[in-house]
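A protein chain is absent from this complex, but the other protein chains hold their places.
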Amino acid sequence: MPVDNRRIQGPEVSFPYCLFQQSDGRNKTNSNPSNLLTVRKDGRALLDHRKIYMKTGVVSQAKGSAYVELSNTKVICSVFDPREIPNRVEYSQHGELYCVLKYAPFSCKTRRAHQQDSEEKELSLNLKRALEPAVCRHEFPNFQVDIYVLVLENDGGCLAAAITCAGLALADAHVPMYDLVTAASLGVTGDTMVMDPIEEEERLCSQDVKEGQNHGLVTVALMGAHTQITQVWQTGSMTSTCVSDALSRLIQLCEETYPIAQRCLVKSVVNTISKKSTS
Amino acid sequence: MAAQYKTIHPVKYYRDFLAHELRPDGRSPEKTRSVTVNVNSICTADGSATVRIGNTTVVCGIKAELGKPRADEPERGFMVPNVELPPLCSRLFRPGPPSEEAQSMTCFVAKATEEMIDLKQLCVSADNLVWVLHIDMICLDYDGCVQDACVVALSAALRTVKLPSVEFDMETKTPTVDLGNRRLIDVKSSPVSTSFAVFDDEIILNDPTGEEESLSSAKLSVVTDGTTIFSVHKPGGSTLSESQLQDCLSLSRERANLINKMIKVAISSAH
């Protein structure tokens, strides 16, 4: 591995301590996975979602910014002024979105590297695809809007939280948009559907595999006012009926989050106006 | 009108304010911004703290891992502090490897906090296994004095780290970790950094904002725990008289006491 001399380096190899857990400790966390779903860790019913917290204008240096919290999942996003697309010779008719999603090194169970890995690249692409249809890209031809997302803590539903957060930040930055984008995720294992899964449940849904049974994760991003799905991302293995069932449930949840996001934006507008009138 | 004036002539704009012993945000030159400290905000980290100084926000997360010690220091663990200035925090930064500013800030923070803990207490089994503390400080909002916020965040986060107890089996060379049994790290000292900016070669601004930093002719950072001074860092720029420096030192000492009290309160209220 090449040595990164721009950062302070620890020893060449180090392991997360969870790998050496005592055996009885390990049994406790992995004990009968189906148990995990009859009573969910946070006491929710299977189809309940978590409480969501949104706030705009959290980064003073950015044109627009937002912070979203799905109980323990914490995501922050900032959006900057459009700038000319670098290293591009030909004229592009549509503006571009440049999305970078990054996990903080301490955001997951095991430590993550400083460089962007392939999972982060994939999530960045999905984020870009989810936002593109909502932005009036013809309004800023040959320019790009930079969207940076940082996951501070990952407890499931990262992509969904990132999409909702980036949508709010774009609106907060006064980027012309057709509609707000909200997103939600769902896990499937066997015949059970788990709405808005936490990280442990996500792992269960993607790893607990039985022959001939459905399993996997679905994330959907929706433009609420136009009922248009801007992105759908599914992994695992499931029948098409199962996928469409999941879709309809997710659309419902996205529609539920939509007014919350709207209210959050209204609040920030009211705040700015009242601040201006007092100063 | 004021906004246009400020964009066209930022230096004059500041001079007008400072002629009345006032800064554009309403502070007097020696007044600092309000500070908030919040600990244990991130559950996936072994220790964490969020610090805000005015708009400036820094999140520090500590991940503990197990690794092999260096051959020449078989009983010492590792502290690996890194400051990250992601593109998210300001338009000054682009994605990619750390900028020069991030690198120099990492150096400053590492030097300031070097002596905080005795690395020997991170030893599990000499020559075989030690704790490695990966300390990552991420700036979320870059509005001046980021290095001060980093030091405070690191100091607060380090006091929340709870390491599980580890048994090392000499025969099989494998460790066993008992997650139920955890201990805090013994932190020896509590350095606090306070930064100043020199405006127009004579006016000293305590705890400058990002804008003030960029207009200043020199910068000064003092690291102290309230009684002893750990380091004074003044990288070039305009000169300071001895009395000015003394003023800065006494202001830093006062602030260090205040902030250390805040850290204590934040930690005790979290328990």
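Brief remarks follow.
Per-chain numbering from 1; labels A and B assigned in written order.
In this text, a contact is a pair of C-beta atoms (placed from the backbone, for glycine too) under 8 Å apart; a residue touches a chain by one contact, two chains touch by 3 or more.
The rule is short, and it goes like this: contacts and distances are computed from a predicted model.
Its record in UniProt calls the unshown chain "Ribosomal RNA-processing protein 42", which is the match among "RING-type E3 ubiquitin transferase", "DNA replication complex GINS protein SLD5", "Glycosylphosphatidylinositol anchor attachment 1 protein isoform X1" or "Ribosomal RNA-processing protein 42".
For the omitted chain, the shown partners it touches in the full complex are A.
Which of A:6, A:40, A:129 or A:267 touches the hidden chain is settled by the complete complex: it is A:129. Checked against the full complex, the candidates A:106, A:140 or A:233 give a single residue touching the omitted chain, namely A:233.
By the touch definition given at the top, subunit A reaches the unshown chain through residues 15, 19, 118, 121-122, 125-126, 129, 132-134, 206-207, 209, 211, 215-216, 218, 223, 226-240, 243-244, 247-248, 251.
As a convention for this text, only the chains that are shown with their structure count from here on.
Centres computed as Cα averages put subunit A at a distance of 29 Å from subunit B. Subunit A makes touch with subunit B in their complex at residues 4, 6-11, 13-18, 20-22, 25, 58-62, 72, 74, 76-78, 80-81, 100, 102, 104-109, 111, 114, 116, 146, 148-150, 152-155. Within the complex formed with subunit A, the residues of subunit B that make contact are 42-45, 48, 55, 57, 59, 61-70, 78, 80-82, 84, 86-91, 95, 97-98, 103, 106, 110, 132, 134, 136, 138, 140-143, 164, 166, 174-180, 210.
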